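Remarks on the structure that follows.
Removed from the display is one protein chain of the complex; every other protein chain stays in position.
Let's look at chain A:
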Amino acid sequence: MGYRCYDSLVLVCLIQDRASKMWGVMRHKTIRPAISSLRHFSSAAKEITVREALNTALDEEMSADPKVFLMGEEVGEYQGAYKISKGLLEKYGPDRVLDTPITEAGFAGIGVGAAYYGLRPVVEFMTFNFSMQKKMVKLKLEGEAEARQISQHKSGGTRGNHQYWSGHDFTQFGLMMAAPSKPKVMFCALQGWKKRQRCEILIDDPVKDMELRICGWGQAVDLYIGRRDSAIDHIINSAAKSNYMSAGQISVPIVFRGPNGAAAGVGAQHSQCYAAWYGAVPGLKVLTPYSSEDARGLLKAAIRDPDPVVFLENELLYGESFPVSAEALDSSFCLPIGKAKIEREGKDVTITAYSKMVGYALQAAETLAKEGISAEVINLRSIRPLDRSTINTSVRKTNRLVTVEEGFPQHGVGAEICTSVIEESFGYLDAPVERIAGADVPMPYAANLERMAVPQVEDIVRAAKRACYRSVPLAAAA
């Protein structure tokens, strides 16, 4: 087929059809966000993606305990909507890796019922798939992104302002276009897709900071994001509360996992972060991994835990690589639930974050360091139980707090953290607490609005500076 292999994965485009085994990813050689050079490398230099981390964690736990099984949409034959469960069906068979129909309320309830009986289900909720009805997905490639234009084209030409190529590998399927007026933007149009095919798009001659936009026409592929809503009743009323209502008779050792939060261009119904919603429920444990080590350690802990765990992953992190220690690669590796991690030590301001925002916070810390502000970045890892102790200890050291999250601000995770700090460490605060969160609006579709709806690194930097009483007069709030 003429594909070239690249190191890391950026996006998997999924189209609905099993007939064709072709699958595609947008791969970019050594794509690394700028932050990678700043990570503290542990002793072993081995790097794995979050995807691999989750896959190996699932594999090891299923191997160790025959009561563990995986259930969800496309987890089996499709190898997982995001390839998290790749190879598991082959290894463990259809009795333990179960493809379900698109009926979240139904199979979430079935999972909980199986847990009542004593099995240990892992229920996967697919969130991101992508719709092909004139929607655009924007990907920002930073750093040394390389992309290769497909060179062996059978046809090409111009259409309006755009030059286009059609890849021979998928002539019948799609086009790639570059906008000459904006050399940094490449459009990939997927046209005439059959159901459930995946397309690999290789981009040649990449330009630094290039934008890749994917747009599609033709058959719509359903977006599955937000389906977790219909199962929320079972997560809360059938799983979280059962041990309490039965005074300990019925425990529910289940894990609900899947991508959470905003992806890129998927609109309002498919971008919500549920950390605050689930984090409010007693009886649940809510985990939000960031790095590969987090993903491995926390998923293994979640599967072994006797209580219901909501495991919120992030779709855009699946393809990111992180260094992992030899210890983390061991099959007995486990991270404690309820403990946050100090990703970067500092002394001037504490920045708390979870999931993808940890990466942003670390970037912000870099920027702040250049301006003489030393930020301490805390990776929460666990939303419920929340590690108030680590957070408060940090604030008592730095005396300033900025909370960062992707979710809506009202009643958010940051609100809880700020209040906890005010209650426990009021006397230590030298400045008002600052919250950075997603905008208080349903997620818009247009690229520029979408950018404004999620926190950016500059927002975190600005808030940290405010907390340090440096520059930036407050906007005219009065």
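List of remarks:
Simple rule for what comes next: a residue touches a chain if its C-beta (ideal position, glycine included) is under 8 Å from a C-beta of that chain, and two chains touch if they have at least 3 such contacts; residues count from 1.
To be clear about the criterion, contacts and distances are computed from a predicted model.
Missing chain, UniProt name from the options "DNA repair protein RAD51 4", "GPI-anchor transamidase", "Exoribonuclease phosphorolytic domain-containing protein" or "Pyruvate dehydrogenase E1 component subunit alpha": "Pyruvate dehydrogenase E1 component subunit alpha".
Residue A:Ala105 is the one among A:Ala105, A:Leu329 or A:Leu429 that touches the chain not shown. Only one of A:Ser85, A:Ser238, A:Asn260 or A:Asn314 touches the chain withheld from this view, namely A:Ser238. Hidden from this view is one chain, which touches chain A at 69, 95, 98, 100-101, 103, 105-119, 233-234, 237-238, 242-251, 253, 282-283, 285, 305-307, 336-338, 385, 388, 423.
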